[in-house]
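Incomplete set of chains, arranged as in the complex.
Just so it is clear, A and B label the chains in written order, and each chain counts residues from 1 on its own.
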Amino acid sequence: MDKNMLGDLDNLPEEDKLRMNTMIEQLQIRDSLRMYNNLVERCFTDCIDNFRRKNLDKQEETCVRRCAEKWLKHSMRVGLRFAELNQGAATQDEVPSSK
Amino acid sequence: MAANRITPQQVNRDQIFGMAEKEMEYRVEMFNKLTQTCFAKCVENRYKESELNMGENSCIDRCVSKYWQVTNLVGQLLGNQGPM
């Protein structure tokens, strides 16, 4: 659906393209802020279980760093695979479409 | 959010933008759920190192593939009887 939609929009006047770009930009900002929040929540949940001190100790810090790095690598890999599948669905007809 | 006068035409264009927006939100949400689900299924969470090892990497690839297939399968079911 989005593809046809965006196709249609190519023919729309400049001000609509501008509006569309603003919208996409806004969604991207929101998405990266959400991703940040989710990453913090996940690494905190997995790494922090001791509340006898108010500061992170070395071990907790290491755990959080690794968690965040692993998450970013994971997220990038998923992004690549996801893009391949999206592309496949867009070009091949024998693959059942996702919509 | 604000407009002095809304014509039917205007609402129509707003609807198109609104639908495009919802569609994109949906794709972002799908990607995020897929990412979180596959992280939980595939990545060792005691974080002994900061690299993904080979087992984790191939698990991730298959997880993405299967998630995609489940999305299509469920989409077909919904198309047949309901809300999508």
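Worth a mention:
Note that a contact is a pair of C-beta atoms (placed from the backbone, for glycine too) under 8 Å apart; a residue touches a chain by one contact, two chains touch by 3 or more.
As the structure is a computational prediction, the values presented were derived from the model and not from experiment.
In this entry, the protein chain formula for the full complex is A x3, B x3.
Please note the rule applied: only the chains that are shown with their structure count from here on.
Within the complex formed with chain B, the residues of chain A that make contact are 1-2, 5-6, 8-9, 16, 19-20, 23-24, 27, 31, 34-35, 38, 42, 46-47, 62-63, 65-67, 69-71, 73-75, 77-79, 81-82, 85, 96-99. Residues of chain B that touch chain A in their complex: 13, 16-17, 19-21, 23-25, 27-28, 31-32, 34-36, 38-39, 42-43, 45-52, 56-57, 60-61, 64-65, 68, 71-72, 75-76.
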